[in-house]
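One chain of protein is taken out of this complex; the other chains stay put.
First chain written, first letter: the chains are A and B, and each begins at residue 1.
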Amino acid sequence: MSTLAFLSTDATADSRWTPIARSPMQRQQRERGARFETRHGWELAVAFPNESEMLESVGIAELPQFGKLDVRGAGARPSATRCTWYQMTPQRALCITDATITRSVRAELQESARQVVDVSSGLGSVALIGPRAGEFLRRITELESFPASGVVCEVHGHVLTINGGFLLLFPQEYGHYLYEVLLDAAVPFDGGPIGVDGVPRGTIW
Amino acid sequence: MVSRLRAREDERIDRGRPVTFTFDGTAVRGFEGDTFGSAMYAEGRRVFSRSFKYHRPRGLVCCAGQCANCMATVDGRPNVRLCVEPIREGADVNGQNVLGSVDRDFLSAVDRFAGPFTPPGFYYKTFIRPRRLWPLYEKLLRNAAGLGKLNPEATREGRFEKEHRSVDVLVVGGGSEGLQAAIEAAQAGSSVALVDDGPEPGGALLLTESGDEPARALANKAREVGVELLCPARAVGVYEGNLVPIEYDNVLIRMRATEIVVAAGVVEQPLVFPGNDLVGVMLPGAASRLVRFWSIKPGERAVVITADDSGARAVETLKAAGVRVAATVDLRATMPETIVASGKKGRVTGVSIDGDSVRCDLVVASGSPQPAHALLSHAGARVDYDAGRGVFVPVEVPDGIRAVGGAAGDVGQPGLPRPSFGGSGSKAKEFVCICEDQTTKDLRYAHAEGYDSIELSKRYTTVTMGPCQGRLCHLNSVRLYAETSGTDESLIGTTTARPPWSPVSLEVLAGRPHEPARRTSMHDRHKKLGATMMWTGEWRRPYAYGDPAAEVRGVHEAVGIIDVSTLGKILVSGRDAATFLERIYPNRFGDMASGRIRYGVLTSDAGRITDDGTIARLADDTFYVTTTSTGAGAVVEWFEWWNAIWGYELDVVNVTGSLAAINVAGPDARALMERLVDIPVDADSFRYLDARQGHVAGVPSLLLRIGFVGELGYEIHFPSVQGEFLLDALVTEGADFGAVPFGLESQRVLRLEKAHILVGQDTDSESNLLEASMPWILKLDKGDFVGRWSAEQVKARGLETRLVGFRLKTDDLPVEGGQIVGDGQPVGRITSVRRSEAADAIIGLAWVPADKAVEGASFEARVDGELIPAEVTLEPFYDPDGERLRS
Partner (left out) sequence: MKDIFRKRRMWRAPTRLKDSYDAVVIGGGSHGLATAYYLAEHHGMTDVCVLEKSYIGSGASGRNTTIIRSNYRTPEGARFYKRSVELYEQLSQELDFNLMFSQIGHLTLAHSDRAMITMAERAEVNQLFGIESRLIYPDDVKDLCPEIDVSSDVTWPILGALYHEPGGIIRHDAVVWAYARAADRLGAEIHQNTEVTGIGVSNGRVTGVQTNRGSIECDTVVNCTAGWSTTLADMVSVDLPIWTSILQAFVTEPVKPFLDVVIVSSQMHVYLSQTDRGEFLIGAEVEPYSTYSNRGTLPFLESSARHVLELFPQLSGCKVLRQWTGICDMSPDYSPIMGMTEVEGFLVDCGWGTYGFKAAPIVGVTLAELVATRKTPDLIEPFKLERFYADRPVSELAAAAVSH
């Protein structure tokens, strides 16, 4: 429904301007020495110093550019492969997409779902990657069989499994707080932040 | 006198790594593997503290962290149990609760003289008159109480983590029974974790001369079959759902277990006899630990008195350490009439058993082996007194938890010690509760005074309320009580066991010190622009960027920009959306055209105002609802809950975080917007209360022409992640117009100038629409809606109070919350008040008696204790006809 176009960052149209999307964790990322690049309309932290070391334990990768779609009604799942489907209740699902296909998946889902609301801006997404990701997760949530929704770092969130670990989704407005908690919790693990480019191929999809 | 023995096999100390610390300023040398207490004992120290009330010298009794006898202050931290606290290089250890030192405490005069004046509960009978002196007496009492002293400069130090785990079987207690249970469970395919408070498991095995080898073998076997050994670690308690928090290093493990096996063994109980608190009187376990863990000779000449096999084991260990065992009494075989210990300067010098004296400097004594059933009690097990064995045993253990070994009551057939061995002759104190310094005489006294149930007696004498929480005194107090009152122990019952099983510090429970906070996507920009931030509920928001009065002026004269992203935002869509909203709001919405907005007020099912916001119709079946900043979650829940009952075809989606919102307001707002938007914003194309979609600086947006600040304004709702970008664009383009960012404080003034209410500040849990002067919101000419019955009732009974605007006739700003007074009684209150330059007055909103809700009526407001006149106005203070707003 075009009535909800104002929710999507990719619905930009005025050629005089090039809007940029930023994550609430940017300042902390800059403080950690991240290198930034603009892609898909996003200013992304693509690399951090020493990030390959983090991957030996647990790497924390913020991936804000993913699409997140709130899907209502028992419609068909998307055909694309670079997306994850989380059926929360029989009538409600969350679809996480790679940034390049958010628009097309949204359109596809709108064909059969009762409603598709683009909540990409509303949910932050952070991937926990590495051999100790599971152990690390136990330090921040009681949830244990995934995908699951519940309390993560004292706020409501969702935890999905990915090939290389876990994907955390949480309300964007808690982003700064959550990043602080995650990076602090990673200290005893010698883990830390990794950039978008630091995520090994095949980790997410 | 140094008491360290030559190196023994399986000792815990590493003689190659010496460690030095100070006690009361004097250096003490020990080894890695020692505790502070063991190192001090090894060097010859016997007196570790002074008792709570009588300041009697006290020595090690349990060596297992159960009592308060070895409590001291370590590096500024009070109440540390030295017997179990691992030694640390350079630590500064000091005695506590003394005037002078642990060795020479001037307060021990209390012991010599105060006795007759301080029976239990003496403070209830004293210091009653004169009343004005009570605070002074109280100060004395308070200073006498408490053990260690807190360091007022202390800060939070160290990392404390939480970890969530789950396991099939959790075994608490790593003695032979516990290890065997763990091994069996693991072999049967369960995931098993075992908790033990020692550095290695073994439990009571480690206290016997030949127990190390079998303990090691069992531990290794356990590891082999996959049991996870957590040691040293302590279970805090058992909570609902078999949740067992475990203290393990600096991590609090929140462990959920399908089954809990309690293998915590028994708690050795002291015997009650005159002189039983003398330094040198200790439990068998303490003597064994000193010898076996730290290679320390506990004394030269010992007398051993026990009611079970612990005596024989202790004798074996003592002999191996070269201690001369001068006499042993097995209470299973002989039950003396009297046992009396005597001493000099607080240290034991001999024991008299039925009149026969034996010289000794060490008395190893214990009574009944009380099963450590506390965890079972936490889980709901009942506890019964087993008269044949003189202990409380768990019965009716609930599903999901069980006990093995001593904890289950498997204690063989111990002797039944006398509740007191003092006989009638001795004058010396027989202690039942060493933590609280309560004696047999005290307990008998309490009973005579009529505190005739174990609970009343406990509260009156404070027995079991000290640091040991009854571990070493509860059983003895019950048995003495039974004897005194002539009733059965089984009828007396026990006091309820509650978590924590052993004391756990606040920092461990607190974990990481982060508090959730919500920030808008423009947070950093606000700070860059000079904002002072404040809390609104869980949100951080700009209070002001400088001078709020200048911001107000900026909005009235040019254009202001405010971040209102914290507003709740909810999409309500579906075929029945309009019907639903009309049924849950007092408003009418069904006749609203697409592209139009209405201000709505939500009420509870008792008709009380709970929230407010705007409702924009985006399409026939799609509504965009805003709520107050702190109300979004509650409103979403409210909507979903009611629809769960009504079952309308409806979807409610909370998009609060997905969208940021910026309000651009002021006479130059249109001109500024024209620069940035790609849709027409002239007065005819975009009227007041219209909703339009377009792009602002290229950002996809929903634009709402609404206004809480009395000027032409546009509220832009757009994807929150583009917040910084859009704000930058507005500020940059706005510079040409003298645009000012404005914060909450100036917004408060501006909305007050328009007499706009703030739900929760101008209204409270009892306010209704009619009395809050918003009758137009209430549409009684529609069907039923939530809270309708109450609105009808208010209408029928008539309005008693009204929310009105007022102007103050002085320059003194009253506090919000100030009272309105009539005939000396409070008849209303001021809910909002500010100085307004534009209105050139102090303006505000207040609840007044309904008959005062008349233009120009006057009332009195209490300001700084004085009554100041105020004048009612029912019109907005600024732009009363809304011309600027609707331009």
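The rule we apply is simple: contacts are C-beta pairs under 8 Å (C-beta built on N, C-alpha and C of every residue); 3 or more make two chains touch, one makes a residue touch a chain.
Keep in mind that this is a model prediction, so the values were computed, not measured.
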Omitted chain touches shown chains B
Residue of B:S357, B:T487, B:Q793 or B:S887 touching the missing chain in the full complex: B:Q793
Just to verify: which one of B:R165, B:H378, B:R418 or B:R884 makes contact with the chain not shown? B:H378
Contact with the hidden chain (one of B:L506, B:I645 or B:A735): B:L506
Considering the complete complex, of B:L147, B:A222, B:V601 or B:A870, the missing chain is touched by B:L147
Of the candidates B:T536, B:T579, B:S594 or B:S773, the residue in contact with the absent chain is B:T536
I'm checking contacts with the chain that's been left out. Which of B:E157, B:D399 or B:D784 qualifies? B:E157
For subunit B, which residues lie in contact with the unshown chain of the complex? 77-79, 97, 116-119, 122-129, 131, 134-135, 138, 141-143, 145-157, 162, 236-237, 239-240, 243, 245, 254, 378, 380, 445, 448-453, 455-456, 459-460, 462, 467, 469, 496, 498-500, 503-507, 509-511, 513, 515, 517, 534-537, 606, 760-761, 764-766, 790, 793, 815-819, 821, 824-826, 829, 831, 862, 865
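In this text, only the chains that are shown with their structure count from here on.
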Averaging only over C-alpha atoms, locate the centres of subunit A and subunit B and give their separation in whole Å. 33
Subunit A contacts subunit B in the complex at 1, 3-9, 11-24, 26-27, 42, 64, 70, 72, 114-115, 117-123, 138-139, 141-142, 144, 153-155, 171-177, 180-181, 184-185, 187-188
For subunit B, which residues are in contact with subunit A within the complex? 159, 161-166, 254, 512, 514-521, 523-524, 539, 571, 573-574, 618-619, 622, 651, 653, 655-659, 678, 693, 695, 697-702, 717-726, 729
